[in-house]
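Here it is, the structure, as structure tokens.
A protein chain is absent from this complex, but the other protein chains hold their places.
Labels for the chains are A, B and C, by order of writing; each one numbers its residues from 1.
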Amino acid sequence: MKTHKILQAPIPMRWVGPMKLSGHLIEEKLSVPLATYETPLWPSVGRGARISTLCEEGIKVSVIDERMTRSILLEAEDAYAAHQAIQSLKARMDDLNEVVAKSSRFAKLIDINSQVVGNLIYLRLEFTTGDASGHNMVTNAADHLIPWILTEYPHLQYSSISGNYCSDKKATAVNGILGRGKYVVCEILIPRDIVERRLHSTPEKIVDLNIKKNLIGTMIAGGLRSANAHYANMLLAFYLATGQDAANIIEGSQGVVHADVRNGDLYFSCTLPNLIVGSVGNGKGIDFVEENLERLGCRDDREPGANARRLAAICGATVLCGELSLIAAQTNPGELMQSHLQMERK
Amino acid sequence: MKTHKILQAPIPMRWVGPMKLSGHLIEEKLSVPLATYETPLWPSVGRGARISTLCEEGIKVSVIDERMTRSILLEAEDAYAAHQAIQSLKARMDDLNEVVAKSSRFAKLIDINSQVVGNLIYLRLEFTTGDASGHNMVTNAADHLIPWILTEYPHLQYSSISGNYCSDKKATAVNGILGRGKYVVCEILIPRDIVERRLHSTPEKIVDLNIKKNLIGTMIAGGLRSANAHYANMLLAFYLATGQDAANIIEGSQGVVHADVRNGDLYFSCTLPNLIVGSVGNGKGIDFVEENLERLGCRDDREPGANARRLAAICGATVLCGELSLIAAQTNPGELMQSHLQMERK
Amino acid sequence: MKTHKILQAPIPMRWVGPMKLSGHLIEEKLSVPLATYETPLWPSVGRGARISTLCEEGIKVSVIDERMTRSILLEAEDAYAAHQAIQSLKARMDDLNEVVAKSSRFAKLIDINSQVVGNLIYLRLEFTTGDASGHNMVTNAADHLIPWILTEYPHLQYSSISGNYCSDKKATAVNGILGRGKYVVCEILIPRDIVERRLHSTPEKIVDLNIKKNLIGTMIAGGLRSANAHYANMLLAFYLATGQDAANIIEGSQGVVHADVRNGDLYFSCTLPNLIVGSVGNGKGIDFVEENLERLGCRDDREPGANARRLAAICGATVLCGELSLIAAQTNPGELMQSHLQMERK
Partner (left out) sequence: MKTHKILQAPIPMRWVGPMKLSGHLIEEKLSVPLATYETPLWPSVGRGARISTLCEEGIKVSVIDERMTRSILLEAEDAYAAHQAIQSLKARMDDLNEVVAKSSRFAKLIDINSQVVGNLIYLRLEFTTGDASGHNMVTNAADHLIPWILTEYPHLQYSSISGNYCSDKKATAVNGILGRGKYVVCEILIPRDIVERRLHSTPEKIVDLNIKKNLIGTMIAGGLRSANAHYANMLLAFYLATGQDAANIIEGSQGVVHADVRNGDLYFSCTLPNLIVGSVGNGKGIDFVEENLERLGCRDDREPGANARRLAAICGATVLCGELSLIAAQTNPGELMQSHLQMERK
């Protein structure tokens, strides 16, 4: 075998569903492709999907923000000079966007956040990036901005194209607070009898376990902006099946489950403030990825960004299906292991 | 296309290397398989690998701890009863291991850590698991332990098989502090002239950028036990190519780069306290995975655990290669984007 | 006024209570001194105290662990040498305790935890320290241990008496996970009618607000091992009144409120895993401090450590009183501000 030949790592993949989605972006039933070595994930997500089809509004999905970020690192003479340069830059968004426009048709600078540490400047540039997740687009935009900034502000010095205040693929708080990727909230209202018959649990038990495990348990583990059982599993499988940079499950998996008993029924929600997905760009040229995106309806002729938001909505709903199913299973002693064993024996 | 058929998601994969490893576990040159949509990763890791072959000891790898964990969640009458039950359980490791032995030939309970919150008990059971990463093994062990505990301590109540104090696939502090997976440290000493000629940088620039980007930048981003540029990318690609549960890059990517100028040369180290890998178990039956593991020498006839430690060592060295290469690139304005563009045009 | 004269900053102080305590350490009613500029704290804690006297068991307090820590920072040749030195040291607890004994009658080394980063060694030495909070005692013990270690392990080098892995007065996760100070849990069961009549709220409202504010709210704020409304206020006031090093409210305030509706009544608990207090030592020679400690019954003739545990128990109960009162107040729109205004007008 020659070392430098491009080979393939074929990951097992299955379509799971259908699940039922509603909300401001999407109203339909659809199945999703999940590529993973952890094949018990398929029936687990499948169970959640079936539940959604039994609920009046299914999974209500809201996509309430989107941006991709890159934090460049510059140095000034001292902290006050750093502050003044930042203030000046923030007041010149139009000038900056002119430079950005030369790097891409789609990138648009929408906000700047910053930190000053001693004389160091961490400038978090925040862009909309159309249907792309936007990693390269914002790096390219930053690469155009840096020489312009250094010319306009000759007392500043280059330190790095990325100062880790972006933050890309790290467990940080900044992405949730300032935004990175799509901010997706998925909600479902499940009648009590469906919880009892299909999940072999009760709304009270699920709410209780969410508090003790996802909220308190993660918190005492020293968790950071995270309260869920296994967002990471669904994200990985969905990302691999749709050509996403799956290392972004690091920030994507930092999200919160909030559940509540409402009039005896179960309100269950998954908030994903940092869901990074794109329907075009790197990883998307591969045949099976194209097919999957098309089948998900995310390669249709829509305004820039709409296909990516649709993809984010579907991804979020998939996370909810898997999360609901696992939490319900863990309310019953022995159920988790049994289902793993059954699956593996198949 | 029928929904429930098992399909494949073929991820592009390439062997990269060779890299040179040394240390208490391994002394050889070898290449590694990396499966990823982010193909610029290949030449990036390849550059680091080449550097390693030019250094006297190559990448020195130490694997200094290993364990897999599951935290069960129980409830007592009050906090003091919770405390007393924990104290009693900690004093009965032999009894517990008898129960564990019924669940697996390989699992061995080596430590228990705990937290009490009100009357809740979070019991973090820590096992060695042979050559398996051990997720299912510890779940199964916990599933055997729970009924035994509830019988022996009838005043305790079941709450969950997992209380998120494990912590599996979440950004937390507990894994780094108490251990989960292999604790791997990789170190390299690179002569100044190699840094200058091959990385187009200097030891001073690389040390400086590590401080400002990885240490300070991640910290102000609200990072948690994390100071690196892109561990996640190498982990994902290595995990996919070797049949690992890649969602474990969440905790795996929480690690620290420490660099130093030593007598004019560059000391560069990557510490990975939570590297979860296995050479057997789930995901390993697939043909290309078996081939890759064999070619890496991780399916040889060794004592239980030795193949997995070898795999962890190789994985850690791969992370160092990619990390070194990116940090060096970012010391030069424009270099990162240029190399991405070159790669994509190919 | 001459600069170097020792002056006084007289902080307003009031005794608040009585509150009712029960549990394995203490069964009595007592009042507590609180010194603070934020005088609305007095009636707030007072309200919680009154509630406790109306509950059958009052506030049940458990003190389930105690230790004080200092993390020295050493360097080895490489990571593996670092690991081997640590393993050797952990196997020689008796030898180490001989050295410790020369530094203090009370300090006793009970555990060692460690981290290796590259070739750096962070050695977290954990001691019991009798009735003292123990900051100086452990620094002194470490100061005796360091030369001994450097002699026994001549390939190690000194880097610092403190490597911040202790961690003293910083917001970290290590203290909660490995322990620092007393681990105190306070619980109370409040009959529904008392919640309604005295707190003008309901068990359901208080449980609900604890989830949404203390658990979810703190978590999305990027909180670290923290889920409470204002532990810090009670700790500061109690610390100042009893001669404690009040900068330790940093770690002391990292704790969790867990509340639950039980048979229609309110279960409310405050867990404080890092409560650093001492009944002797620095800050204790001052007259009013001595008087306060005596009146609290924390200067009685008891076995070493018992007075400090008693003090920790009382401090924890005080935190519960204030926390309960504020959470209850915030369930009612306008109540918080109104009570502040009333207090300030007095």
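One rule holds in what follows: contacts are C-beta pairs under 8 Å (C-beta built on N, C-alpha and C of every residue); 3 or more make two chains touch, one makes a residue touch a chain.
None of these values were measured; they are calculated from a predicted model.
Contacts of the undrawn chain with the visible chains, over the full complex, involve A, B, C.
On the side of chain B, touch with the chain left out of the figure occurs at residues 173, 176-177, 211, 215-216, 218-220, 222-227, 256, 258.
One chain is missing from the display, and on chain C it is touched by residues 1, 3-17, 31, 33, 35, 37-38, 71, 73, 115, 117, 120, 122, 136, 139-140, 143, 146-147, 158-174, 177, 209, 212-214, 216-218, 220-226, 228-230, 232-233, 235-236, 240-241, 243-247, 249-250, 253-254, 282-283, 286, 288, 295, 330-331, 333-334, 336-337, 340, 344.
Within chain A, the residues in touch with the undisplayed chain are 23-24, 60, 62, 64, 78-80, 83, 113, 115-120, 172-174, 176-178, 183, 185, 187, 222, 224-225, 256, 258, 260, 267, 269, 271, 273.
Here is the rule we use: only the chains that are shown with their structure count from here on.
If each chain is reduced to the centroid of its CA atoms, chain A and chain C end up 37 Å from each other. Each chain gets one centre point, the mean of its Cα atoms, and the points for chain A and chain B are 22 Å apart.
For chain B, residues touching at least two other chains, in rising order: 115, 117, 120, 172-174, 177, 222, 224-225.
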